[in-house]
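Let me begin by presenting the structure, written as structure tokens, before commenting on it.
Excluded from the complex is one protein chain; the other protein chains are retained at their positions.
Showing chain A:
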Amino acid sequence: MNTSILASWKRRSQRRGAFFSRDSQILRGKMSSFMSYDRDESSLFDDDDEDQERDSLLDADVGRELLIYMIDASPEMFLPFKNEVEDGEEETYFNAVVKAVTKDMKTRIISRDRDEVAICFFNTRVKKNFQESEGVFVFQASDQANQDELCQPTARLIKDFSNISETFDKDIGSKAGVTPGSRENPLYNALWIAQGLLRKGSVKNSSKRILLFTNVDYPFSDADPAFKKDMRRTTVQRARDAQDLGIVIDCFPLSKQDKGFDIGTFYADMVDMSEEEKENFMAIASDRFESMVSQMQKRLFKKRTVRRLTLTVPQGMKLALQSFALFRPATPGTTAWVDSFDNKLLKSERSFLCSDTGALLSEPLQRFQEYKSEKVCFSLNEVAEVRKITETQLQLLGFKPLECLQEYHNLRPSTFLYPDEERITGSTSAFVALYRAMLCYKKYGVAFLGSNCRMVALVAQAEVSNEIGQVEPPGIHMIYLPYSDDIRHIEKMHGSVENTMPQASNEQIEKATAMIKKLDLKDFTYANYSNPALQRHYAILEAVALKEDDFELADPKDDTLPPEEQMQKLAIAQLVKAFKDSVYGPDHDLEEQELATLKAKGSATAQKRKAAEEMAGNDYDKYDWNELADKGKLKDLTISDLKIYLLKHKLQVTGKKDILINRILTQMGKSKEVRIRLKRG
């Protein structure tokens, strides 16, 4: 096997893949509004794992992104623009771009915190850049130290940038750069400066991109005819040189209402597009822009471990695999403790104390387990030794038909396996042969995963693609299986002893069928649902970080709520009603009501408790609880007096007097704190 053929073949497919997959945000389902521009980003440059140098068959091993937002500031950009995303609100092109870029940075700061960015305006009146080139202004946060460096997006940068429209005219100013009689070419200058800014970081472990926003399809229309051709040529050359250095230039053309944007006039040359790509470009590009503006912070790209695994087949054959964590629950990220006075990071120091003597211990090396009222001690090595039952990483044990894999045979998110030809030549063909055989005979492999000491199911997944791209990658999913220790037999817990359970009649099943057909989600995909709690968390974080004045936490749209309006529609409601009447009988609601009233009266104990609460309510005002608490006089009251307070506040009423008083104080103290904090916030 010749590695260099492989390498070149890979590179080619990557390059092609790179272009299309960037535009594949509409990959899953038609609800493209859910798809974010950034989403497919992840698919390209991801996993800045330890495994950086891994040169593998996939396009995912580039660590961070170095990014220049290159924004046209020519007078055309200040024409009014109808922003489709924001309900056709009128604003300038420039403002629309500022919003989009702000959004993009906000997403990046949360999800890809190693990315570095710079913002570079061209066609400006004032110049500010390390080359002192005309018409180019590199925008930086007011507290940024280095003039000609990219930086991680910071709260300050985002805040400064989002307010730029107010001061733009004064500080930067717009000026058409290419004018008759002048040889200045701000676009050329900007490309040159961007390239300079992007010099840091090797192409190998960072990807470099220029995002170019403009609504002028031919930048040189006003140029002196004598220079026109030359300017065009040098600019294209500049852009191509940049691309040769591994910098990707992405155009975000904004169509003008009257004449549109012809990508073919100039920009197609600059970014080296094929005819086919040109045709679809405008539609895709505007989609991308829209989704950039509308997107919430949908994604969090925590580092996802990529591991190497070796699958051992009986009689010793070994296949090299790579494993990918395609699904893992996203979390709000790590937290650290800071001093609440100065927000300085705190470091934690652990110390171990002997419970019996209070003596300070060095890190204890022994562990114990209580067994038959005695303590059995183990050294850490011994504990580790127990887990070592095999040297093999992944041992194939056999195959089973897919029906054997029950719905509940699941412990944690699956892991994706793909062959690793680099490590063991021949792995791919053996992997593909097994994969095809498993698909063909509808079987899955059972294997033992040594590192986790778990049985796993190896389920082959055929490639699924739609017109836009890959929906399911081809490979094998490793599903973690439970042991008998982990499975609970609930099904038989509530069986009936004597009788058979009531069964649905055919008529009832028919009614259910009709209802199910009507409540069908045709293109269901998990990708349409974002985690509302996580979204909320980011909204809070962003608001606090940017100290946004309009601390407006209007509930972000919760995608997970069922479409209740649709469900109330007559056609659906009728079918649901038919099903309900069929299984519950027509008088169900009435019966339930009666039951509810019966329940409301409640049992004897519930009635007693209610009476007590009522009593408490009456007596509550007899005492000034706050005063009693402040003066420490609560202890003078009797237990039954204290219970009045507890009952009123629905707290637990059991325990000794001290405990009751403590409970009251905690309740008061906490509520006080909340009041203060909220006021301050």
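We adopt the following convention: contacts are C-beta pairs under 8 Å (C-beta built on N, C-alpha and C of every residue); 3 or more make two chains touch, one makes a residue touch a chain; residues count from 1.
The rule is short, and it goes like this: contacts and distances are computed from a predicted model.
S.K.: Per UniProt, what's the omitted chain called: "ATP-dependent DNA helicase 2 subunit KU80", "DNA replication complex GINS protein PSF1", "Calcium load-activated calcium channel" or "E3 ubiquitin-protein ligase AMFR-like Protein"?
M.R.: Matching the unshown chain against "ATP-dependent DNA helicase 2 subunit KU80", "DNA replication complex GINS protein PSF1", "Calcium load-activated calcium channel" or "E3 ubiquitin-protein ligase AMFR-like Protein" yields "ATP-dependent DNA helicase 2 subunit KU80".
S.K.: From the listed residues A:Gly181, A:Pro225 or A:Pro329, report the one that touches the chain absent from this view.
M.R.: Only one listed residue reaches the unshown chain, and that is A:Pro329.
S.K.: Among the options A:Lys170, A:Arg488 or A:Lys656, which residue touches the chain absent from this view?
M.R.: For the chain that is not drawn, the touching residue is A:Arg488.
S.K.: Looking at the whole complex, which of A:Lys175, A:Arg308 or A:His649 touches the chain that is not displayed?
M.R.: A:Arg308
S.K.: Given the contact definition stated above, which residue among A:Ser142, A:Gln503, A:Thr597 or A:Thr638 touches the chain not shown here?
M.R.: The single option touching the absent chain is A:Gln503.
S.K.: In the complete assembly, which of A:Arg183, A:Arg367 or A:Lys657 touches the absent chain?
M.R.: A:Arg367
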